[in-house]
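What follows is chain A.
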Amino acid sequence: MLSLEHVSAGYAGFQALFDVSLEVKAGEAVAVIGPNGAGKTTLLRVISKLIDPTAGEIRMEGGALTAVPAHEVIARGIAHVPENRRLFPRLTVEENLKMGSFVPSARKKYTENIELVYKHFPRLKERRMQLAGTLSGGEQQMCAIGRALMSGPRLLLLDEPSAGLAPVVVQSIFELVRRICTEGYTVLIVEQNIRQVLKVVKRAYLLEAGRIVLTGSANELLDSKEIQKTYLGL
Partner candidate 1 sequence: MDIFDIFLLEAVLNGLLLGGLLALLSLGLNLIFGVIDVVWICYAELIMCGMYAVYYLYVVYHWPLLLAMPCAIGIVALLGVLLHQFVIRPVLTAEPINQLLVTGGVLFFLQAAATLVFGIEFKNLGVALPSIVVGEMSFSASRLVAFCVALAGVLALYFFLKRSYLGIAIRAISQDRAIMPLMGVSPARIFVITSALGGALAGLAACLLVLQYDTHPAIGLSFGPITFLICVLGGLGNMVGGFIAAFLFAQFISVGGFFFALEWGYVFSFIFFIAMMFWRPQGILGGK
Partner candidate 2 sequence: MKYGALALLAAVPLLGIGNYPLHLVIQVLLWGYIYTSWSLMGRLGMVSFGHGAFMSIGAYGVVMLWNHFGVSPWIGALAALTATAATAFVIGYPCFRFKIVGHYFALVTLALSEVARLIIVALRDQTGGSLGATPNSALTGDASMSLAALQFSNKIVWFYIVLAVWLAGLWIWRQVDRSMGRIALQAISEEEEAAASIGIHVTRAKLRITMISALMTCAGGVLYAQYQLYINPDSVGGIAISLQMVFGAIAGGMYARLGPTVGAAFTLLLAEGLRYAFGNRFPALDTTIYGVMLVLFIIFMPKGILGAAEQGWRKLTAKSPARA
């Protein structure tokens, strides 16, 4: 469904990704793991066109994204849940969800979609009139994911959903992600929490200093000596 071929990208005077190639097949759950500063967030931002790649090609369902401006990416079926949730703090939960439904194709299905989101996240339904900025970390993450789901996407990009959350909450978030994966969404999830995320996805890539250095099934990576030593402290 999604493919990146030899993609390079960076910011003013500083390159973050070097010749990155990966793919995500329809219905798959894939993770990109790696240390801080590896370029994981940059990777997702390149896919959703918040930044333009300096080289390489990105394709979604066969169509190239090179010429697509950032605000049209969601219409291609890609929904990006950004790092740090990035909810609109002074809008209510429901208004945040409504913003997720802004694309014309999603507006028609608004009622359907919001019922679905509330079914997945009953806590959000309880707090729908609450200002998003006053929610707890875990609730904010639910709301951010729910907002992305409102657009009826085919591919979900999740940027470090467990970041900054208490361990107990992290558990429930990964449980959520697992549920989403089983619902049939295609998911590309970027994470620092390697152990947890590899239990949820099928395949993964290891990104270090802007380059893909390892790839394989989740189990392969969990078993890999390298990962165990460097990242899991074994």
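Candidate entries met the following condition: all candidates are chains of the complex that A comes from, given by their letters.
Convention: a residue touches a chain if its C-beta (ideal position, glycine included) is under 8 Å from a C-beta of that chain, and two chains touch if they have at least 3 such contacts; residues count from 1.
Please read all numbers here as calculations on a predicted model, not as lab measurements.
Visitor: Between 1 or 2, which touches chain A here in the complex?
Guide: 1
Visitor: Quick one: which bits of chain A touch candidate 1 in the complex? Just the residue numbers, please.
Guide: It comes out as residues 48-50, 69-75, 79-80, 82, 86, 88-91, 95, 98-103, 107, 147, 151.
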